[in-house]
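Yeah, one chain of the complex is gone here, protein chain that is, but the others are all in their spots.
Letters A and B name the chains as they come in the text, with residue numbers starting at 1 for each one.
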Amino acid sequence: MEKFLYIALFAPLVSSLFAALFTTTKKKTFVGIIASLLIFTAFASSSVLLAHILNNGAPIHVEMMTWMATGDLYIPFGFVVDQVSVTMMMVVTLVSTIVHIYSIGYMDHDKSFNRFFAWLSAFVFSMMILVMSDNYAGLFIGWEGVGLCSWGLIGFWFHKESATWAANEAFIMNRIADLGMLIGIFLVYWNTGTLQYDGAFEAFKTLDTATLTWIGIFLFIGAMGKSAQFPLHTWLADAMEGPTPVSALIHAATMVTAGVYLVIRSNELYDLIPHVGLFIASLGAFVALFAASMALVNRDMKRIIAYSTLSQLGYMFAAAGLGAYWVALFHLMAHAFFKALLFLGAGNVMHAMHDELDPFKMGGLKKVMKGTFIMMTLASVALAGIFPLAGFFSKDAILEAAFVEHHYIIYSVLLFTAGLTAFYSFRLVALIFHGEERYKLFGIHPHEAYKFMLVAMSPLLILAIIAGAMKGTYYEMVISVLPETEYHIHSHLVYWVMTIGTQLFVIGAVVYAYKKYADWKSVPDGSSDVEQSFMYKLLYNQYYIPYAYEEYIVKPYREISEIFWTKVDMKVVDATVDGIAGIIYGTGEKTRDMQSGNLSTMLKWMVAGTVALLSLAVVFGLAARNSDEIVAILSALGVM
Amino acid sequence: MEIGLNHYLVLSTILFAIGLVGVMKRKNLLLLFFATEILLNSVNIAFAAISHYYGDLTGQMFAFFVIAIAASEVAVGLGLLIVWFKRHGNIDLDSMTSMRG
Partner (left out) sequence: MFEAVAFYLFAFLTIAMFYIVVTTKQALYALTALAAGMIFISAFFFILGADFLGAIQIIVYTGAVMALYAFGMMFFDTTRDVKEKQGNKFIIVGLSTLAAILVVVIFAAPMVSENVVALYPIVEGVGNTQEVGVVLFTKYLIPFELAAVMLLVAMIAGIVLAGKKMDLSLTLMNSEEIEEAKKQKNKKVLS
């Protein structure tokens, strides 16, 4: 079994290195094909591992090599495949296989085709390290690795100013959070003496609550950055500057869920500190509502889906914070399928519309893009959580968990957000695929994507539909690692009322969205009453948070940097260095005259040198002769 | 008044200093050679005196070899000097700047 573990881990690395060989050459389709095949190999190996685990096989734990061993510190390159990590591996490899294949078509006309695959495969490798590592240090490597690859992929079209800006924003935001994460890891090591999950969790039980709280908070700060939770959320929407397959893989399905994975992985820690868990859950619920509200009015297709991702991440954190780790993981998995599908569909639409992102400028695309239409509609149904698609099972479980745990505020917020989710999802679908063909005003001739891209997307579609059916099997599997918490509402009546009520609420939202937007006629120009209202402006400008960051953090920081640059760097650091160089240069300039080639001058210098050496001889001779006295004087002075 | 080794050494040093002045001051190569002869001679005095006061002939031997070296130096040096004079028409030190870096 170890063999499969290594294949699953290193196939993406091989793929990345292979593609990296061709980064400077022009587009070669076989690079994409071979990369896809290698990622598929990783997927196949993961499947074998999953089968092994499903057959009640023991978790596979390997230690590839020692990484650090100094004193008490011992960190190996260790990998573990247990029920949790194999789930993540399946999600990562499956989605990335599909995205790789899809990208062959999507990036078809891009001249940096090969570079794209190098980055994408490197991302998969980092993600695999992140999920498979058996210690916090290894997790951190993967954590930084995915951050780096995310930077490279968001800024993939680096000739675009906005793309590089977004890439840097994502990277810097994540670094801020990573500092918290790093402090958390240090605290773990400081207090337990190990970074291995097993050892650390064992040691946590003996620590006092205050320490555990700090550890939990700092680790969660890292998770907040990676999963773009408030207040570090701004980067995710801007990250949509990257190619759409990247958004599908990194900013919907895998990397942003790393934070959730961290919380799930550290479940034994968060079980000991329920107050931090409650904070996580509250923040998650808040972000769910907060992000969904921004998605309501946005006019950028990809940003709407990004906010939706943010909102769903909030759901996951709400579940994880409440102790329903398996529910969080299940929602993570289901979400990965339908959100990746949604993004890939959006990619098709973008291609068809020549990179136009405003859904108000589309409309009526269902005639031209039948396949994409069906896929995106079904993905939206799944996202909205309508029976019997995947979203229903996972989201319903979160709502139940909140209800059963008696956190009614969180429950009602999440319920309300479910309605908003349904609304904005179908607002998008209605605007893109139904109604008048507004794109004709802009002289665009849409076309359906390549057939193989649609075929590649189909596994996601199937999973988005049937993933709910796997809930039972999945539950059986993960409870051996995660806390066994069944959420059953005791009264059947309450259960049915709740479920049917939620469904009706959601379907009502869908219908309302259709009614409002399916027959949209014109492209809004910002003059209507709604667009003039305060709420609309607030939501459209993302609560003015990016503006506030720019105004109150970035600008003062820039001013401070300016001061440090001109005052400290230029006048102290540079001046010191320049001074040394100047002294040396000046000395050289002055003493250059020695080398005039004039023999007379040389003779004078020779004599001067002789005098200097003779003086030294005298001084040292005297010193050696009187060494005892010198020592006596020095010791009397207290020097020696 | 007994004349000791130090007297000779001081004399030798004074002559050496005069020689050094000559070496640094003279711009004419021939006169520079004269100054080097002074240097060699001052050292010879020191050797002879040390030899005398130590009762060891080694000092005299060294003085002897110094004289031999001085003679060869004059022979070769004058030859070179003549060649230089034939090429450039002068034996001025300041004109010899071909060793400039």
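We adopt the following convention: contacts are C-beta pairs under 8 Å (C-beta built on N, C-alpha and C of every residue); 3 or more make two chains touch, one makes a residue touch a chain.
Keep in mind that what you see is a predicted model, and the values were worked out from it rather than measured.
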item: Residue of A:S162, A:T209, A:S491 or A:T610 touching the missing chain in the full complex; value: A:T610
item: Footprint left on subunit B by the chain that the document does not show; value: 1-11, 13-22, 24-28, 30-31, 33-35, 37-38, 41, 44-46, 48-49, 51-58, 60-61, 63-65, 67-76, 78-83, 85-87, 89, 91-92
item: For subunit A, residues in touch with the removed chain; value: 604, 607-608, 610-611, 614-615, 617-618, 621
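Here is the rule we use: only the chains that are shown with their structure count from here on.
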item: Centre-to-centre distance between subunit B and subunit A (centres being mean Cα positions), rounded to whole Å; value: 84
item: Parts of subunit B lying in touch with subunit A, wherever the complex brings them together; value: 20, 23-24, 26-27, 93-94, 96-101
item: Subunit B-facing residues of subunit A, complex; value: 595-600, 602-604, 607
